[in-house]
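Only one protein chain is missing from this complex, and each of the others stays in its spot.
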Amino acid sequence: MVVELEEHIKEADQKVINDFLASLGYKIAEVKTQKSHYLIAIGKNEFDIRKLGNKPGVMDVHRVSDEYKLVSRKWKAAPTIIDLGGGISVREGGFTMMAGPCSVESEEQISKIVDHLVDTGVPVLRGGAFKPRSSPYAFRGLGIEGLKMMYRIAHARGIKVISEVMEISQIADMFDYVDIFQVGARNTQNFNLLHELGKVDKPVLIKRGISGTIEELLQSAEYMFMSGNEKLILCERGIRTYEKATRNTLDLNAVPVLKEKSHLPVIVDPSHGIGIREFVEPMALASVLAGADGVIVEIHEKPEEAASDGQQTLNFEESGMLFKKMNDVFAMKKSW
Amino acid sequence: MVVELEEHIKEADQKVINDFLASLGYKIAEVKTQKSHYLIAIGKNEFDIRKLGNKPGVMDVHRVSDEYKLVSRKWKAAPTIIDLGGGISVREGGFTMMAGPCSVESEEQISKIVDHLVDTGVPVLRGGAFKPRSSPYAFRGLGIEGLKMMYRIAHARGIKVISEVMEISQIADMFDYVDIFQVGARNTQNFNLLHELGKVDKPVLIKRGISGTIEELLQSAEYMFMSGNEKLILCERGIRTYEKATRNTLDLNAVPVLKEKSHLPVIVDPSHGIGIREFVEPMALASVLAGADGVIVEIHEKPEEAASDGQQTLNFEESGMLFKKMNDVFAMKKSW
Amino acid sequence: MVVELEEHIKEADQKVINDFLASLGYKIAEVKTQKSHYLIAIGKNEFDIRKLGNKPGVMDVHRVSDEYKLVSRKWKAAPTIIDLGGGISVREGGFTMMAGPCSVESEEQISKIVDHLVDTGVPVLRGGAFKPRSSPYAFRGLGIEGLKMMYRIAHARGIKVISEVMEISQIADMFDYVDIFQVGARNTQNFNLLHELGKVDKPVLIKRGISGTIEELLQSAEYMFMSGNEKLILCERGIRTYEKATRNTLDLNAVPVLKEKSHLPVIVDPSHGIGIREFVEPMALASVLAGADGVIVEIHEKPEEAASDGQQTLNFEESGMLFKKMNDVFAMKKSW
Partner (left out) sequence: MVVELEEHIKEADQKVINDFLASLGYKIAEVKTQKSHYLIAIGKNEFDIRKLGNKPGVMDVHRVSDEYKLVSRKWKAAPTIIDLGGGISVREGGFTMMAGPCSVESEEQISKIVDHLVDTGVPVLRGGAFKPRSSPYAFRGLGIEGLKMMYRIAHARGIKVISEVMEISQIADMFDYVDIFQVGARNTQNFNLLHELGKVDKPVLIKRGISGTIEELLQSAEYMFMSGNEKLILCERGIRTYEKATRNTLDLNAVPVLKEKSHLPVIVDPSHGIGIREFVEPMALASVLAGADGVIVEIHEKPEEAASDGQQTLNFEESGMLFKKMNDVFAMKKSW
């Protein structure tokens, strides 16, 4: 059960509520986010919910039986809007394109990509400064200096930046140089990292785990939400299955399911999802109609020379065409 | 290697070709389909392919290293067109909608659905007469009488019929009452059944196995092709994964992969694929942009009263809307 | 609910029982096996079960809520014993080794293997006469003549024979030349085949599907049981997962689970299960302690020359050692 409290609830009123719930055998977790103040009550005793709703200091009460509460649509039907400033947002009813290289490599690389984003109307630049790699012998990214450079070039042209954070100690360093923190698939259940990101006043995009369930993704978002951060974006990026004809199995089924279960916006990453360049376009287009609120796509001026993930990266011509088509599809969808 | 022979090749010429291949250590499978005459040569010795191409009686030669040969686009680049008569076909460049109930239940049921198909421009009726069921205690269908009734009502209105065949002995009984035989996911590797369907002069739609790979689906199609039947349709219907929020994981990634690997048309079954009524529409729409050549959807006048699979079945209002939207999307796609 | 009826129940008594169950809203399936006579009643209404147990003609009644009934241990706690004659059986409390080549190839091959089985105390010979193959261009076996030869050589030495049946039409041909029919992983849900095998008075070993659940395996066994055949053996043979370091993922977890859920004996196939020769021994030995009632192992005099599956086949020295160790382990287990 989720109980939303009034902003300036009196201590005595809150004690009454706590005692009432405790007397019914409920365990209580108090949650203060950047936007609001909640009690999460965990228990099973039946009682007339109006007895709680009538108490002074209570704004709203909902029963939510899911393992996640605050990110559930049962609690909050209105979709969450992630405002990135400058008229750019991630939200239901919009379609936000994010694109950029797998790894930040050089100023020239980033400048050309930012020009391309401006030309094609893509408002958010992605780019990895810290790269998680299965093999310890693979390229691990330019680090914080790469991020600063990317941020400087992008912001000079009004483009927002999303980049992956891998470790608690990077949060403070990265804070001033990202508009959205990204949590990668290997860290989706790094609960300490999630807890710290919950304290940060900046949006976080969290990817589904490599073989994470839809419920686990929502529980991981709940971790951040209950630590204080409501500005969350969910991202489907492909799951691990027995099928090896594609890098991962992009699970577009997750899109309508997540949209129904949660009020958070949902983004699709077709590049990692299918992992093969010539199939990124059909899967990206399909994402729009599956109900995604945006996509995040890997692009590079010369994919064959990219420091990582070139085999799933679009060049400028391919991506320019894709952005145009996605806009067409989204416009048609809005017209229905 | 695939060698296409001239229609009336002389026996002596064919012997020369056989001897030539045998001398190089190749094993030869001779394939006569309803359309053509092939030699499939399995082996690894290198030789100048022109020495074979020049021989009398040889029309065409291609190296195909896949485990499947005749269904590969490496052999035949031109897409296969499945002509159902009456101006109806399944083919690349078209989008063929198929719809109907999970199980044939009654004349009234079928009549109403056929009216709905005519009204909404859907040319093919699906309906199960023989039902494969995991539990021996579940409803197993009306059998051949149900199929005859369905065929009669549909054909009276110009609608074609697709229905599942589960067993060799049913092929002859069903032959006059289907326009397309359907092979279900549990029979995708029932090789004896495939062999017999290969001898039949009627299109066959084959579903991907419950946890079948893309390659296995193509190999199963190859079984039918090499037994003589070139009129084959591939169908993605969801695979089994660890994710239980949906009935199956509809693998739309398979669509562009199959389209690239094979010249056969590819259909998507979103109803079984995701298995939850409210999510069928987004996945069906996404299928169009993933590159499918059609869909097969479960519909029923009153899904809540359906004898089977009601939880994934659309009613007439929902399906009418979906058919219209799919046409819109396909028209936009053609315009690009 | 399972109701076991007396052997010569009077028609009038049975009608009373049927009417009683129908009046409670139960649907009834009547099952006559080679051993007994049952009613399977499907429904949910609560009632005092003694009212049914007291009726004339009723021997026993049990509530069984699983999707499978007659193969459940909730119905029949005593383990099923499969008597093969000649003092050989498959059963809980015993450990039955089965071994032989993937494919029957020649008289010489079979003679040498039978000698080896006799020498090492293995009572059952396996060998494929009809081979299901994913690729239509692979070796498909010697057919019925191979089976007859295998049966003749094995029976001359007191060895029993198990071989795979792929198709209804093969049942009659094979009947006189097998002691156990084997249903392969690709046919586990070939319900028409199961139905026909249910009418046969000969044991059937059924393998778990390639990605079959434990529950589906039990439901498939139920199909045969309710068609009349109680002489069933379950076989774990590895499932399909994302892990590609092994051919399949032999799921030994299934062994204790199946043993708890069903009264049928459970056999393990480590050869297909892990699919790599040097790892067959550890997995076979582990199977004994996981609780298996036997194993079925691929052996060949010269695995590197086998017509199929050589990479997972043990030679005589390896298999002789393995048989001895399995006996040691089983003896220790019995001593606990």
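Letters A, B and C mark the chains as written, and numbering starts fresh at 1 in each.
Operating definition for what follows: contacts are C-beta pairs under 8 Å (C-beta built on N, C-alpha and C of every residue); 3 or more make two chains touch, one makes a residue touch a chain.
It should be emphasised that the depicted structure is a prediction, and the values quoted were computed from it without experimental measurement.
Colleague: Which of A:10, A:63 or A:133 sits in contact with the chain that's absent?
Modeller: A:133
Colleague: Quick one: say which of A:58, A:226 or A:268 touches the chain that got left out.
Modeller: Touching the chain that is not displayed is residue A:226.
Colleague: Pick out which of C:250, C:267 or C:299 touches the chain that's been left out of the picture.
Modeller: C:250
Colleague: If the hidden chain were put back, which of A:240, A:259 or A:325 would touch it?
Modeller: Hidden-chain contact among the options goes to A:240.
Colleague: Please output the residues of chain B touching the missing chain, sorted low to high.
Modeller: Residues touching the hidden chain, for chain B, are 211, 240-242, 244.
Colleague: What residue numbers in chain C mark contact with the hidden partner chain?
Modeller: 211, 213-215, 239, 241-246, 249-257, 260, 273-274, 276, 278-279, 282-283, 285-291, 325, 328-329, 332, 336
Colleague: Touching the absent chain: which residues on chain A qualify?
Modeller: Within chain A, the residues touching the omitted chain are 27, 29, 40, 42, 67-69, 132-137, 166-169, 186-187, 189-192, 209-211, 216, 219-220, 222-223, 226, 240.
Operating definition for what follows: only the chains that are shown with their structure count from here on.
Colleague: Which whole number of Å gives the spacing of the CA centres of chain A and chain B?
Modeller: Taking the average C-alpha coordinate of chain A and of chain B, the gap between them is 38 Å.
Colleague: Report, in whole Å, the distance between the mean C-alpha point of chain B and the mean C-alpha point of chain C.
Modeller: Result: the chain centres lie 33 Å from each other.
Colleague: Averaging only over C-alpha atoms, locate the centres of chain A and chain C and give their separation in whole Å.
Modeller: Measuring from centre to centre gives 49 Å for this pair.
Colleague: Among all residues of chain C, which ones touch two or more of the remaining chains?
Modeller: Expected reply: 211, 240.
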